[in-house]
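These notes concern the structure reproduced below.
Complex shown without one protein chain; remaining protein chains in place.
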Amino acid sequence: MDLNLKEIKPYGDTLGDGAVQLSFTLPLKCGAHSTEAARRLVLSMGFSEAEVVNNVDIGEGFTFFVVYGKGCRSIDVTTIEVAQVKTSVWSRAECNTKAPEMFDRKLIVVGACIGEDAHTVGIDAIMNMKGFNGHYGLERYSGFESHNLGAQVTPENLLEKAIALKADAVLVSQVVTQRDIHMKNLTQFVEMVEASGKRNEMLLIAGGPRIDNALALELGYDAGFGRGSYAEDVASYILQELYRRKTSALA
Amino acid sequence: MDLNLKEIKPYGDTLGDGAVQLSFTLPLKCGAHSTEAARRLVLSMGFSEAEVVNNVDIGEGFTFFVVYGKGCRSIDVTTIEVAQVKTSVWSRAECNTKAPEMFDRKLIVVGACIGEDAHTVGIDAIMNMKGFNGHYGLERYSGFESHNLGAQVTPENLLEKAIALKADAVLVSQVVTQRDIHMKNLTQFVEMVEASGKRNEMLLIAGGPRIDNALALELGYDAGFGRGSYAEDVASYILQELYRRKTSALA
Amino acid sequence: MTTSLGLDPKKIADLRKTADSITEKVRPLIKSNTTLTVERAVLRLMGLDGTDADGVPLPNVVVNHLRSILGGGIAIPVARGMLHHNLGINELAEKVSAGEISLLENTSVSRTRAEEFLTELVDEQLETIENNRKTREKMISDLGEGPKPWQYVIVATGNIYEDAIQAKAAAEKGADIIAVIRTTGQSLLDYIPYGITTEGFGGTYATQANFRHMRKALDEVSVKQGRYIRLVNYASGLCMPEIVVMGAFERLDMMLNDSMYGILFRDINPVRTFVDQYFSRMINAFSGMIINTGEDNYLTTADAIESAHTVLASDLINESFAKAAGLKPAQMGLGHAFEINPDTEDGFLMELAQALMLREIFPEAPLKYMPPTKFMSGDIFKGFIMNAMFNLAGVWSNQGIQLLGMLTEAMHTPFLHDRFLALENSRYIMNGARHIGDAVSINPDGIIAKRAHHVVDETVKFLHEVEFDGLLKSIAQGRFADISRTMDGGKGLAGVIEKNDDYSNPFALAMARKTGIGEEVTKWI
Partner (left out) sequence: MTTSLGLDPKKIADLRKTADSITEKVRPLIKSNTTLTVERAVLRLMGLDGTDADGVPLPNVVVNHLRSILGGGIAIPVARGMLHHNLGINELAEKVSAGEISLLENTSVSRTRAEEFLTELVDEQLETIENNRKTREKMISDLGEGPKPWQYVIVATGNIYEDAIQAKAAAEKGADIIAVIRTTGQSLLDYIPYGITTEGFGGTYATQANFRHMRKALDEVSVKQGRYIRLVNYASGLCMPEIVVMGAFERLDMMLNDSMYGILFRDINPVRTFVDQYFSRMINAFSGMIINTGEDNYLTTADAIESAHTVLASDLINESFAKAAGLKPAQMGLGHAFEINPDTEDGFLMELAQALMLREIFPEAPLKYMPPTKFMSGDIFKGFIMNAMFNLAGVWSNQGIQLLGMLTEAMHTPFLHDRFLALENSRYIMNGARHIGDAVSINPDGIIAKRAHHVVDETVKFLHEVEFDGLLKSIAQGRFADISRTMDGGKGLAGVIEKNDDYSNPFALAMARKTGIGEEVTKWI
C-alpha cells in the first residue's frame, strides 16, 4: 500500500474511501424528515456521502440511526506526537534484579481509589499479590513496599497516609467518570498535595480505564496508566523515574 | 422535553449531549499513535470530546477503532424539506375500487431489473402475484396489467418492450450499487427514453434499497421507492398521478 | 428423557439444612440488636417524612434526639410524645428539631396507652401498604405482565426526569422491569436524601419523591402498553430498611436486597448489615416485593469458574434468611451471573450448566440473572454477542428476571439506544429459541452435567466449612468474593444499638402475622 501519511483516511474496502460507521439517536420522530436530518448531520461532519441504513423508533419520540459515511476528512499523522511514558518496560524479574542496584531501600508505594469510587479491581490489579491476567502485582516485587488503601478513600486520608508512610509514589485510581467526576477528584488531590508542600517528595501516578499518560500530565500528575496496564509498567516507571531524579539531583 | 428544533443534537443519556458512536479502520499500526490519530480525526468532525474505547489490530497493518464522540454539532431541522411522494397511499381494495372510476382501461405497467443486476426479489415484490410480506403485488390489482421482464434486462430492451406494450408506467429496479453502478444504469435509461421522444407518454419509476424519491427525481424519474415499499404505494402513486395528469390536460 | 441435570435431591436437601444452620447461628446477633436505620424505618412506617429547616431528614432528627434510649425501640417514646402533645408525627418531629419539644422527658402517657395507640396506627399504616400491594395485584391481573424471563433494564442518568423518559421508552420497547440505579456513594449516606433530584454520578439518588415520579411514569406506560411494568430500587447500604419502607409506600415492586452485599462490597459492618437486612426483608415480604440478591458481585472480584460454588452457597444463605423474614419463594430473586472469561473453551456450556443448576435447585424462585460485565470491553460488537449468549442461557434455563446486558457496559451507564438494542437482542434470541429447554436434554456424561455436579459438590464442601467456622468468621477469612471483613470493622458500627428487654417494634409483629411467620418472628427481632 502506498500511504500518504499526511492524508490518512479511514479504509472501508479501498484505500482512501473514508468509510465510517456511525450510530446515534435524535430526539425526533421516526420518518423521512428525521432520516434526512440524520443524513445532513453526518454530512456536516465532513463526509462527502452519507447513507442512513437504519432508522428505528425507539420510543418516546426518539429515533435511532445507523449511518455509513464515505469520503471522510483526512488527518495528517506526521504531526501527531503522543505523550507516552518514556521509560522502558522491565519484566518483574528485571525489576527485582535492578531495584537493589538502583536503591538501597525498598520504595514505598501507597495507592487508593479516591472519592466515592469503589472500583478496586483496577488498583488491586496493580498493587495486590494476585495481580491481574497472570501479571502479579507490586506486592510481589521485592523492591517495593506496597500499601493499598482500597476503595472510597478521601483525598485527605490518602495524603495523610502517604505523608505518614513517607511514600515515594502515590497511586490514584479512578474508574467512575460520569460527568467528569474523575477529573474533579484527581485535580482535588493534586491540589491538596501541592498545598501540603510535599509535591516534590512523591511521584503522583493516576490510573483507570479512561486515563492515559497525556491526561495525567495535563492534570499535574507525573504519569498515567490506562486500560491494559500491568504492575510491571508501573514498577518500571517508578524505578527509572526516581533513579533519574536521584542521579540528576546528584549531578 | 423542551426541544429547540433549530439546534437538534444526538441524545445519549441527556438532552443535547451530542453522543455518537463511530467505528472505522485506519491503515495504521495499532498503538498509541494511531489511537491519537483516530481521536483527532473524530474531533475534526466537530465533536468537543472523543474517546477511543477500542483499538484492535485487524491484520496487515490496519487498526479498527470504536470511538464515542460527545458534543456533536447540531442541525437545524426546521429548514429540512424532504421531497416525498405526494400522493396518498390507498389499500389494494381501495385501488381496485377507484381504478375503474378513474380510468376506463387497465393501466399498463412494465418493469425490470436493468443492467447486470439480477436481484429480482425487489421488483417481484412490487409486481408479482405473490408480493412481499403479506402485501400482494400489482398482478393482483384489477386496474393494472403488469409485465415483469425480470433480471439483467438491457435498457434498450426495456424501452423497446415499454413502447411495444404502450406502457403507462415503467418500473426500474436497481439493487447493486457498488461504485454507483445504479446511478449510471438509471441515468442511461432515462436518457434513452428522452431520446426516443416518449418521455411524456410514460411515468418512470425507480426503486431499490438505496433509492428514494429525492434521488429518483434528481435522476429525472417521476418517483422513487426505497426499502419497505409495497405494491400499494406504487399503485396509489400511478393511479393518482396519471389521473392528475389526465384531468389537468383536460382543464 | 428429561431436561434435568439429575442433581441428587438428598444433596440439595442437605445443602438447605446446612444453610439454615448457618443463618440460625447469626440469629442471636440479629435478635439482640437494633440500628439507627431500623428505628428510622419505624418512624417512616409511622408516617414521618420530610426534612427540618437545615435539610436534615426528620427521621434522623428524631432518632438522633432519642439516641440514648434507642435500645427500647423508638416507637413507644414517639407515640407517647404524639399523645402527650397531641400532635401528628411530622409536627412533633419539627418541634423536636426546633428544640421546642424533648421526647426524653417523662410523659403522663402510659405505655399501655401508647401501645394501644400504636396498634391502631400500625394497622392504618400497614393498610396503606397493603393497598399498594392490592393495586399492584389488580394492575397485573387487569393489564397482564410480560412472559418470563422478565426483561430488566436500568436507568442511571443521575436526573430523575431523564430517567423517567428513558424508562418509558424502554417499556415501550419491551422492558418489563426498570431499575433506577443509585448515585455513587449514596449507600454510604446514613440518611435518605429528600425530594426530586437531578444530579447524580453513575446513578440517581433514591428519594421518595423520585420513587413517586418514576412510579407515575411507569403506571402511565403500563396502561399504554397493556403490561404492568415493575419498578426496582436498591435496599442496601446504611439505610436499607428505610428504602424498603419508601418503596412500600410508593409501590415499588422489587428491591435489591442482599444479606451480605453491604458487608463485602461497601465495607459496612456485618452486624449492622444483618440486623438491617432482617427488618428490610420483613417489609419486603409484607409489601409483596421481590428481592434481588447480589451474588453476581462476587464474580467481579473472584473468578467465575473457580468461585461458582460461592454463588450457590450465598444463594442458599440468602434463601434461608429470606424464609425467616417471611419471603415466599416467588419473592426470591436469587442472583447469579454470566461472567466466565469469554475466551474459555466451552465457557458457554459452563455458564449454561450453572444457570440450569440454579433453576433445578430453586424451582420456584424467579432467579435474577446478571449479564456479562467484567469481560465487556470497548469492543461493543463482541459485547453484543456476549449478551446474546447470555440471553440464550437465560431463556434456556428459564430464568425469572433477566437483567439485560448493555453493549457499552465498559464505557458508560446506558444510553437510550443501548437499552433499545439490548431489548432487541433479547427479543430476537428468546423468541427464536423460546422452547429450546424442551427440545433438548442434557447428556449426563457431557460437560454441562458434569460441571453442574461439580459445582454442587464444591458447595457442599464449602457450606460445611462455613457452618463449622460460622458465617461471621468465614466472612472475616475472605471466603466470599476474596474479601475479608471483620465483625468490629466497617462503616455503620456506631449505628448498632443493643436492645434492652423493653424493646418494641410494633410493626415487626404485625407484619409477621400477615406474612405467616407469626410468633417465629420473636426469635429474630
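The letters A, B and C name the chains in turn, as written, and every chain counts its residues from 1.
Definition applied: a contact is a pair of C-beta atoms (placed from the backbone, for glycine too) under 8 Å apart; a residue touches a chain by one contact, two chains touch by 3 or more.
Nothing here was measured: the structure is a model prediction, and the numbers come from that model.
Q: Touched by the hidden chain, which of the shown chains?
A: When the full complex is considered, the omitted chain touches A, B, C.
Q: Among the options C:Ile140, C:Leu189, C:Ile305 or C:Ile436, which residue touches the chain absent from this view?
A: C:Ile436
Q: Where the complex has a chain not shown, which of C:Asp346, C:Glu465 or C:Asp482 is the residue touching it?
A: C:Asp346
Q: Thinking of the whole complex, not just what is shown, which of A:Gly12, A:Gly59, A:Gly137 or A:Gly224 touches the missing chain?
A: A:Gly12
Q: Which parts of chain B are in contact with the chain that was left out?
A: Listed in rising order, the touching residues are 23-25, 56, 58-60, 62, 64, 115-118, 120-121, 124, 150-152, 176-179, 181, 209, 227.
Q: Write the list of chain A residues that the hidden chain touches.
A: So the residues of chain A touching the unseen chain are 1, 11-15, 19, 21, 51-54, 56, 66, 68.
Q: Applying the definition given at the start, please give the residues of chain C touching the unseen chain.
A: 1, 3, 342-349, 379, 381-382, 384-386, 388-389, 392, 407, 421, 424-425, 428-429, 431-436, 438-449
In the analysis below, only the chains that are shown with their structure count from here on.
Q: By CA centroid distance, what chain is farthest from chain A?
A: So the chain farthest away from chain A turns out to be B.
Q: Whole-Å distance, chain A centre to chain B centre, using C-alpha means?
A: 44
Q: Using Cα averages as centroids, what's the distance between chain B and chain C in whole Å?
A: One centre to the other, that is 51 Å.
Q: Where the CA atoms of chain A average out and where those of chain C average out, how many Å apart are those spots?
A: From the centre of chain A to the centre of chain C is 34 Å.
Q: Provide the list of chain A residues touching at least two other chains, using ranges where the numbers run on.
A: Residues 23-25, 62 of chain A touch two or more partner chains.
Q: Name the residues of chain C that each touch 2 or more other chains.
A: 165-166, 378, 410, 412-413, 415-416
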